[in-house]
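My structure is below; once you've seen it, I'll send some questions.
What you see is the complex with one protein chain gone and the rest in place.
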Amino acid sequence: MPVSHITLRTGHTDGYLDNLSRALHESLVASFEVPLQDCFQVFHQLDGVALRFDPNYLGGPRSEDWGLIEITAGKPRSVETKRRFYSDLATRLEKSLGLAPADVMVVIRHNQAEDWSFSHGIATLIDKEIKS
Amino acid sequence: MPVSHITLRTGHTDGYLDNLSRALHESLVASFEVPLQDCFQVFHQLDGVALRFDPNYLGGPRSEDWGLIEITAGKPRSVETKRRFYSDLATRLEKSLGLAPADVMVVIRHNQAEDWSFSHGIATLIDKEIKS
Partner (left out) sequence: MPVSHITLRTGHTDGYLDNLSRALHESLVASFEVPLQDCFQVFHQLDGVALRFDPNYLGGPRSEDWGLIEITAGKPRSVETKRRFYSDLATRLEKSLGLAPADVMVVIRHNQAEDWSFSHGIATLIDKEIKS
C-alpha cells in the first residue's frame, strides 16, 4: 500500500530511473512488509533552482545525485522494521545504481487503513470486495 | 480545508483537467464535508518513466488514464464518510470524464486544525480573524 514520491535532480536517464524504481520496490518487499504487486511510484525530476538541500546536515556529503524518497504507508511498522528497511534500501541503491548511501534520504508518513481507496470507489483495505 | 494533489499521465487536455477538477471538488462538497469555496488543487502530469503503478493490485485493471488523488484534510471524518466519498467520487468521475472506476486511486492524510494557515500569517482554523 505504500505510495512513494521520489524527488531528484533532472538529467538522469530512463535506465537510471528504472533501476532506482526496481531497487526501491525490491527493498520495500524484502524489508518493509510490502506485497510484490503493491507498487506505486511517482518520480519528480527538478532542476538546480527548484531542488535545494544541505550537503552535510545529519549525514552526507550529499551530491547532485541526492534523492529524497517520501513514502506514505497505511499499515504501522515497528521501529526495527524501519531500521532494517533504511539499511537494506541504501545497500541496494549502492549496488544497483552506484548511488552513495550519503545521497539517500527517506521520509515515511503513516495514515490509516480507511484512508486508502485503490480503485472502484471502495475503502479497499477495510472493505476489499473489488468489482473487477 | 483539504489540499488535493492529483497525479496523472502527461497528455490530458485542459478540458479533461477542468472536468476532473470540477468532479473532484463537487464530490468533496457533496460527500466529504467540504465548504463550496474550499478548493485547492495541484495537478502533476508525468510521463511514462516517471509514473509507475501496478495494473492489478487490489483493483484495476488500471490503464494509462489512472489517476492518484492525494488529499490532506484537517478535520477528522468518519469511516462512513470516507466510504461515501470514495464511492461518490468514482461515480462522478465516470459520469463526467468517462474515467473507469478501476482507474481512480485515493489516499487521504490527516493533520490538525493548528496545522493550517490559509493566509495572513495566522493559524486560520483556530484563530480565524482574517485581516482582509
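Letters A and B name the chains as they come in the text, with residue numbers starting at 1 for each one.
Here is the rule we go by: contacts are C-beta pairs under 8 Å (C-beta built on N, C-alpha and C of every residue); 3 or more make two chains touch, one makes a residue touch a chain.
Since the structure is predicted, the reported quantities are computational estimates derived from the model, not experimental observations.
Visitor: Residues on chain B that touch the omitted chain in the whole complex?
Guide: Contacting residues on chain B, toward the hidden partner: 1, 3, 14, 17-18, 21, 35, 37-45, 72, 109, 111, 114-128, 130-132.
Visitor: Which residues does chain A use to touch the chain missing from this display?
Guide: Given the touch definition above, chain A has residues 7, 44, 46, 49-54, 56-62, 68, 70, 79, 82-83, 86-91, 101-110 touching the missing chain.
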